[in-house]
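What you see is the complex with one protein chain gone and the rest in place.
After this line comes chain A, so read on.
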Amino acid sequence: MAGLYVKPGNKERGWNDPPQFSYGLQTQAGGPKRTPLTKRVAASQDGSPRVPTSETSPGAPPMGPPPLSSKASRPPFVGSCPPSSMEPTNFPVVESEILLEDVLRPLERALEDCRGHTKKQVCDDISRRLALLHEQWAGGKLSMPVKKRMALLVQELSSHQWDAADDIHRSLMVDHVTEVSQWMVGVKRLIAEKRSLSSEEEANEEKSVATAEQNQTVPGIQHDP
């Protein structure tokens, strides 16, 4: 879902700035760990002075190439030709367009759902931010990764996967804060409001199912759930 990448640090502003990990990579529990580098070597105790054998002395013969890889002895790539190597390299790969409407419509619908349940001021605030999102997207100000992840977020929201949607919002705030900070908090709030609305509805449903079951024993009168 969230991209797994490392990008270089800001060498202009920070002396030897370290690389930056994406949210996805940062939150990974850590897969197969390499052996931690924590061992040390004891200094020799015999007292013999160590002659530093550092750099090759000047005037040494010019160095040869590195040792050959053992793979060189195998016949090169026969039979196991990956299909991608067959394509001519200048053939452009077309990515599926992510439509603004596909992202914005579900969000606006979610907002409408919340209107009865949430304070007017909050709804207006969210609506204002969705308008900002619309403006920035239509104005071409949002990058492809942001659009892709928003599409995923909206999918999760529509399937009531609140935690997943929330996680995507967080990954966007961490990895692309400059692009999304103005409106993303509205999306975050929308997810929260939908979540609480939905749990209220579930609680009401349970209650009314319970009363419907109770009332089944009363002959003739059936309550609609």
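What we mean here is this: a residue touches a chain if its C-beta (ideal position, glycine included) is under 8 Å from a C-beta of that chain, and two chains touch if they have at least 3 such contacts; residues count from 1.
As a convention for this text, contacts and distances are computed from a predicted model.
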Record-based protein name (UniProt) of the chain missing from this complex, from "Probable cytosolic iron-sulfur protein assembly protein CIAO1", "Dynein light chain roadblock", "DNA repair endonuclease XPF" or "Protein transport protein SEC23": "Protein transport protein SEC23"
Of A:L100, A:A131 or A:V174, the residue in touch with the unshown chain: A:V174
Interface residues of chain A (partner: the chain not displayed): 6, 8-10, 13-21, 25-27, 29-30, 33-34, 36-43, 45, 47, 49-56, 63, 65-72, 76, 121-122, 125-126, 129, 169-170, 173-174, 177-178, 181-182, 184-186, 188-189, 192
